[in-house]
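Partial view: only certain chains, each at its native spot in the assembly.
First chain written, first letter: the chains are A and B, and each begins at residue 1.
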Amino acid sequence: MSLVFSDEQEELRRTVRSFLEHASPESEVRRLMESDDGYDPAIWRQMATQLGLQGLHVPEEYGGAGFGYVELGIVLEEMGARLLCAPFLASAVLATGALLAVDDALARKELLPGLVSGTTIGTLAFAGPTGRPEPAGSGGLGPQGGTGAEGGHHGLLAARAASGYTLRGTRHFVLDGALADLILVTAWAEGGLSLFAVPGDAAGLTRSRLPVMDLTRKQADLTFSDTPARLIGAEGDAGPVIDQVLRLACVALANESAGGARTVLEQAVRHAKDRLQFGRPIGSFQAVKHRCADMLVAVEGSKSVAYHAAQVAAAGDSDRLARAASMAKAYVGEAYFSAAADNIQIHGGIGFTWEHSAHLYFKRAKTSELLFGDPVHHRGLLADRLRV
Amino acid sequence: MSRTVTAAGLTTLVDDLLRSHPPAATDPHEFLGARFDAGLAWVWAGPGDGGLGADPALQPLIEQRLAAAGAPAPFRYNPIGIGMTGPTLLTHGTPEQRGAYLRPLFAGTEIWSQLFSEPGAGSDVAGLATRARRDGDEWIVDGQKVWTSYAHIARRGLLIARTDPDVPKHAGLTAFVVDLTAPGVEVRPLRQLTGEAEFNEVFFTAARIPDTQRLGPVGAGWRVATTTLMNERVSLGGGLSGGVDPGAALLAAYQEAADRGDGNPVRRDQAIRLWIEANVNALTAARAAAGGNRGRPGPEGSVLKLAGAEHSRRAAAYLVDLMGPAGTLIPDYRMTRPGLPLGGGGPRDTAAAFLRSRANTIEGGTSEILRNILGERVLGLPGDIRVDKDVSWRDIPR
């Protein structure tokens, strides 16, 4: 397995990069992050129709381009580098990933083309009140919700109805949950944790926007009150689907974060060259220069581990994927946060202002570090899997 | 009155003050004014300056006794004034200046701010470009300051301006007391990454300052600034020493996480590590306070500022990590501007405190500048190679 990209892949990177240059300049990021839905529908359409990004990794039979995670990783890295405000992670990674993972050809045939063409925005609702992933394999909260001391909380329950099911309960920290047209949601049915589809405008669905620190990626709590839902796959299928999707999401987020880390290094270096103090560029002081060097090491490591994880995801071995995904998520999570923090420090006061973009990356970095399991969690998973 | 003031004598004075001005029934500004008049503001200062010419080691006794009686804490009413500019005025002010400024400063009826940093002069404060030109008995000031806390509600500011651009940068500076409500002074909010505008930008456009408000000799501004900066570091570092267990909040947060089922031996170890750090810093602060020369802060202030800032950053990030995704929610990004008096010090929300903590390693001297200070002034290591030394400020690249 080579960690070097083909000419075709490099061409994809150039295309996406130049597209995002006009689609996601800082001014657009700021405009969108202040808006409720946090994305630009016109850009979203262009991504789908001109570049085919939403379906890059989707088989051609569903309207996709039939590429894999290596190509998706390239796209995500560039999106992360630009802080693109769009429901890409929610729709193209989580919802699309769930449909690709679940054993339900009919649902795939009906639902994937909309996600691929960008006419439908999807998301996946799986998290309990703390937002933490449950232990591997459990696929979500138990029927009574929560674990340990938190056991009193209710999970999301699915009841069989005349035509299909109804859902009752709440899912938390749902990415782009307030704007999604198609919500895939895990709920406990008689047969165990199961996957359901609910339209965004379903009856009895209340969507509460969350006051997120990272304004460039929206989240919401979704409360279901006897909300009609369609079963995807069979009852009890959701556990392994969620495990698989979360692994892919970790790979995706690691690649996106590697892009962000690259950008903050570039920002820091540019500032270190331009900013004069004591009559010289601050980058000529070793305190700044060596910090940049350490950032470089972290950025190079992030790329290595993220590219590796994307390759493993593309290859499709689930045991190797579990390792590569946790390794990438743990390493890049810390590396991006540390680099984004260093970028603020190198900028000094100006890096602490609202006007400078350093904080946008910083907030994205910390949020991403904790999303889908923090580094301690993933190191724990790795230890279990490596049997130590 | 001389240094023969005893602990017993001070206790009597404090008790007299508390009797004549019962804290619960007295306006805080009035109480603080009376405390100043009784010589209990800075006990080592001279009579009339809020002191009694007493041993500075006696000051904690006053603070403790007053705090126990529920007296208002002057810092809450005028943080920059009490923490930084007051001690500077005591050291560098003329009798007239001390007479005019110290009492309202201590009483909190005139809020103070500090006008040092500029967009082009952050770590390199001495490179500042705000110009003061002499015009008879006045000075005319033009330039821009930044990071000035409370300038939007302050009456006065301690300003460092360049009075001679043709000499090396440290030599051409002069300190002034400036009236922030005077014509030609404009205060604008500067929004931070927390969403708040905790700090301000201050623009001077042909603002006039009488020469009587000059603090110290012309060209001696750097010495005045240094006094203030060292007091600032003590003030920033010293805030860490409060309380019986300075790491208690960390333990409580971990306990809360454990109670909701999010306990984890790795996070527990981190909590204890940070708890130890907090306690070690508090012990170092106590050691510095006990051994140091109160009123004239020494280099220990820089040790504490560095260690404290790095710790508080780590601790704030830890608390977010502990909460997971729930820790990345924030109550509000609305632009607000802080008022006075300060609150009782209640905990900020986790994410808001986390964001604010990023300034700790920048404000009052970055950690990099502090490491230089420790290396050079405490350990005696040679200075960085300077390209801006012995050249006139005008010729320094910027």
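In this text, a residue touches a chain if its C-beta (ideal position, glycine included) is under 8 Å from a C-beta of that chain, and two chains touch if they have at least 3 such contacts.
Because the structure is a prediction, the values reported are computed rather than measured.
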Per chain type, how many copies make up the whole complex in this structure file?
A x2, B x2
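Methods note: only the chains that are shown with their structure count from here on.
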Between chain A and chain B, what is the gap in Å from one C-alpha centre to the other?
42
For a test of understanding, state which residues of chain A touch chain B in their complex under the given definition.
127, 129-132, 146-150, 173, 210-215, 276-280, 282, 285, 287-288, 341, 344-345, 348-356, 358-359, 362-363, 366-367, 369-371, 374, 376, 379-380
Touching chain A in the complex: which residues of chain B?
117, 119-124, 127, 146-147, 190-193, 195, 259-262, 264, 266-267, 317, 320-321, 323-333, 351, 354-355, 358-359, 361-363, 366-368, 371-372, 384, 386-388, 391, 396-398
